[in-house]
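The structure's right below; bear with me while I get my questions together.
One protein chain omitted, others in place.
Letters A, B and C mark the chains in the order given here, with residues in each chain numbered from 1 onward.
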Amino acid sequence: MRANWKVVLPTVLLALAAAFAARAHHSFTATYFEDRTITIEGKLLQFMFRNPHSFVHVEAPGDDGQMHRWAVEWGGAGALAGQGVTNQTLRAGDVVKITGNPGRDAADYRIRMQYLRRDSDGFEWGKKPGESFQ
Amino acid sequence: MRALVLCGALAAAFAAASAHAQIDISGEWAGKYHEDFDDRVPGDVQGDFTGVPMNDAARRFAESWDVTRVNLLEHQCQPYNVAHIFRGPMQFRIWAEKDPATQSIIAYREYLGTYQQYRTIWMDNRPHPPEYVPHTNMGFSTGEWHGDILTVTTTHIKKEFYRRSGIPSSDRTTLVEHYIRHGNLLSHVMIITDPVYLTEPYLNSEEFVLMDRGNQNWLYNCEYVMEVPMDKNKVPYYLPGMNPFIEDYAKKFGLPFEAVFGGAPTMYPEYQPKLEQLMKRR
Amino acid sequence: MTRVAPQSAPRPRRAAAARRAVTGLAIASLLAASGARAQSGSPFDGTSPERVSYSASDKDARSGMDRAERTVDGVETYHVQGNVYMLIGAGANVAVQVGADGVLVVDTGGGAKRAAVLAAIRRLSSGPIRWIVNTSAEADHTGGNETISQAGQTVNGNPAAIIAHENALARMTDANRPITELPLNTFFEPSRDFYFNGEAVFLYHPQNAHTDGDVFVYFRGSDVLVSGDLFTTTQYPVIRADQGGGVDGLVAGLNQMLDIAVPKYLQEGGTYVIPGHGRVCDEAELLDYRDMVVIVRDRIRNLAAQGMTLQQVLATRPALDYDGRYDSPRGAWTSAMFVEAIYRDAGKTTSGKQRAAAK
Partner (left out) sequence: MSAHRRFGRRVALASCAAVLTGLGVQASAQPRPPANAPASPKAGAPIDLTGYWVSVVSEDWRHRMATARKGDYESLPLNANGRRTADAWNLDADSAAGAQCKAFGVGGLIRQPGRLHVTWADDDTLRVDFDAGTQTRLLEFASTAQPSGEKTWQGFSRAQWLRPPQAGGGPARAQIGNNTGPIAPGGGGRGQRGGPELSPALAEGGSLKVVTTNFRAGYLRKNGVPYSESASITEYYHRLPDAPNGDVYLDVVTIVEDPEYLNEPLYTSTMFKREANGAKWSPTPCRTAPPPAGPQAAARPAEPLPR
C-alpha cells in the first residue's frame, strides 16, 4: 500500500457535508483518525450510493502486502447528489485512487473519503492530499 | 408628521402587547444548535459524557461501546428514539387531528424529518397501553395543556442512546416534554427518567424556529448494506478497561476524565472548585 | 441477516419477508410500524392522518374485544400480527394461531392457569385445537399441555398432538410427567415445517441453547417468531447446563432468529417476536439481547482465561451494564446465576458449526 501519513486539517466544507449527510448515523470524528490520511489505489468492486452514508468498496493491497476489500465511507446520497455525484458516477471495475482518513481499527480496512481520482477520465472529487480549504 | 411617528410607535406597542396570545404550535420547525453543536450535529471524538447523570451501569456500557457497532446490518438504520432525536439535526412538523363534530383536538401529530419518524400525541386522556405491547422508537405519548405549555408524557420507548458516545438509554425510559411557543420561537424541554441508566432526571432543552420558507430536507431513507466487510454475527465491543478512545474527548479539550465521566455530581455549581483543582493538577 | 436493498435480491426462503421489507420502505408502512403498534389496538392506527378514528378505545382491531373482554382470570390476550395472538399471565407466554384449519398453540403456560388459557383460546376461536408445540420441557411452558390437548382433537380423533424436540420428551419423561402431558410427536432433525391456517409454520431446533430440547417457531405468513426461553425481556437467558444448555448454542439460536427476522422500516416492526416471558418485541430488541449475551460471555471468558475463580469473576460484575434491566435478585434466575452458568460453560466444547455461528 502506498500510504503517505500526514496531518491534514479537517475542512469546514467536508465536515459540514458530513454533518448533515450523517443525520446522526455516527460521528466521523469518533470513527476515523481525522488528523491522518492514507492513500490506496485499486479496482472498484462496489459503489453503494445510499443513505445514511454511501460506501465504495475497493480491492487494494494492505500494509501486509495482501489484497483487501477496503470500505471507503462517503457522503450520504443527498449530500453527494448536491455535488453532482450520481449512482452512475463510479462503476465496478473502475481503477481509482482514494485518499482519506483511516479507520481507528486498522483491521477494518476502512477509510473516510477525502479525495478520489479516476485516471481513465480524470474524474476527481474532494480535496487533493495536503490541500486544505482553510 | 410627528403625529404619524407617534401613531406608529403606539401601534407597534399595541401590537407587541397583544402578541403573546399565540398558543397554536402547528407548523414546520427547524432546530437551532447554539448549545452542544459538535455533539448534536457532526459528532466529536469519542468520549463526551459531560452533563449526563449516568450511573455505573451506563459507564460500563459506554466503556464497552465500539462505534463500529453501528455498521452492523441490524444496527446501521436504527433511528434515534424520541428521548434523543430532538438533540440531532432536526426539523419537524406538528399538526392537530380534530374531531369534526366538536373540533376538540384528539391528537397532535408530528413528522420528524430525521429518519422520517411519525409521532402521535393523544390529547383525549386515553390511558397508556399495558407493558406487554411492542415498544417503538417514538413510544406512546399523551399530552395535556397547562396554560400555554403543552406537556407530553411518553412511555413504551425502545432502548437506544442519550449520546453517540455510547451512553445507553433503556426501554424503561419515561420522557416528559414541554412545548412553549413565543411568536416564531418554539422552546422544547425534555425531562428524561431512566431507572436503568440514570441516577436522576436528564434535562435537555432545545429551540426551534418556525420555517418561513420551507425546505426540501424532509426525507431520510436508509438502505441496508454490508458497509464494512465483517462477520455478519460479529458484535464489536471493548472489554472493560480496553477502550483506547474513551478519553479522547477529555484529552482534546484539556478536561479531567474523572470529571467528564463523573455523572450527576459534576452537573451542579458546587463541583466547580473540585474541577478547578483537578485541572490544576494536570 | 438478509437485508433487502434495491440492488440485492432476497433468498427464496425469505421471499415473503423480503416482500414485506420492500413494502416497508414506503412511508405508509412506516406509519403502521411506528404508530399502530404501541397503541394497544387503538382505532387511530396511525397509518395516515386521513384515516383517523376519533373514539378513544382499547378495542383490539382484529378480535373487536376490549381489554376486559380479552382478559380471563388474569390471562390477557393480545393480537400480535396476522393469525397470531399472545396470551400473557399464564406463566410463560402462550402463542395462539387461529384460522380456518383450527387452532395451533405454542406452549401452554404453567398448570395453575391452564383453565384460563383454554378459556382465552376459546374466546379467539371455537375451531378445533389441532396442534400444540412445546418450545422446551420447562414446566411453566408445558403445564397446560394436558388440558389444552384434551380439549383439542386431531383429524383422526385423538387429543391435539403435542410436538417438541425429542430431547424435550426425554426430559419430561425423566421428570415423570403424566403421559397425557407428554409431547409424543417429536422430531430430531434441525428443523421441521408444515402448513396450517394458510401459512407455513417452521419449527427450528437450536442445539444446546437454553437446554438441549429447545424449539423456536416461525409463522411465515403472519411473520411472527415464538422464541421460547432463548429470548425473554424479563431476565437474563436461563442456561441449563444440567439439561444440555450452553451459551454458544444460545447465541447461535439468537443469531438464527436474527437471520429470520426482518424489520419493516428502520429496525422497527416487520417480524414480531413473542419471547418466552415479557413483552412483544421486534428484531431491534432481539438484536440488543444477542449483543448483550455475546458481550457478557466474552468478558467472562476473558476473565476465566486469566485464571480468575468464579468468585473473582463475580466480584468484577461482568454484567453490570445490563443488571438494571435483566437481573432479578428475587427471581429464579439472577445475574450471578447467569454469570456462573457462562463461567462453568467456558471450557465446554461445542461443535464447529456452533462455534462458527456463535462468533
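Here, a residue touches a chain if its C-beta (ideal position, glycine included) is under 8 Å from a C-beta of that chain, and two chains touch if they have at least 3 such contacts.
Note that the coordinates shown come from a computational prediction; the quantities given were computed from them, not determined experimentally.
Trainee: Any idea which of B:Asp56, B:Asp148 or B:Glu247 touches the chain not displayed?
Mentor: Looking across B:Asp56, B:Asp148 or B:Glu247, the contact with the absent chain belongs to B:Asp148.
Trainee: Quickly run down the residues of subunit B that touch the omitted chain.
Mentor: 1, 3-4, 6-7, 10-11, 14-15, 17-18, 20-24, 30-38, 41-42, 50-53, 89, 91, 96, 98, 102-105, 123, 144-151, 174, 176, 178, 180, 182, 185, 187, 189, 191, 193, 201-207, 209, 211, 213, 215, 217, 253-255, 259, 266-272, 275-276, 279, 282
Everything below uses one rule, namely that only the chains that are shown with their structure count from here on.
Trainee: Counting C-beta pairs in contact, pick out the pair of chains that comes out on top.
Mentor: Chain pair with the maximum contact count: B-C.
Trainee: So, comparing C-alpha centroids, which chain is the farthest one from subunit C?
Mentor: Computed centres place A farthest from subunit C.
Trainee: From the mean C-alpha coordinate of subunit A to that of subunit C, what's the distance rounded to whole Å?
Mentor: Here subunit A and subunit C have centroids separated by 42 Å.
Trainee: Just curious, how far off is subunit B from subunit A if you go by their C-alpha centres, in Å?
Mentor: That gives a centre separation of 30 Å.
Trainee: For subunit A, write out the residues touching at least two other chains, lowest number first.
Mentor: Residues 48, 50 of subunit A touch two or more partner chains.
Trainee: Of all the residues in subunit B, which ones touch at least 2 other chains?
Mentor: Counting only residues that touch two or more other chains, subunit B contributes 77, 115, 221-223, 225.
Trainee: Touching subunit C in the complex: which residues of subunit B?
Mentor: 55-58, 60-61, 64, 69, 73-75, 77-79, 95, 97, 99-101, 106-107, 109, 115-120, 122, 124-127, 129-140, 156, 158-159, 168, 170-172, 195-197, 221-225, 231-235, 237, 239-240
Trainee: Tell me, which parts of subunit A touch subunit B in their complex?
Mentor: Subunit A residues touching subunit B: 15-16, 18-20, 22-31, 48, 50-53, 55, 57, 69, 71, 73, 78, 103-105, 108-110.
Trainee: Show which residues of subunit B lie in contact with subunit A when the two form their complex.
Mentor: The contact residues of subunit B facing subunit A are 41-46, 66-68, 70, 76-77, 80, 88-89, 114-115, 164-165, 217, 219-223, 225, 227-230, 244-245, 248.
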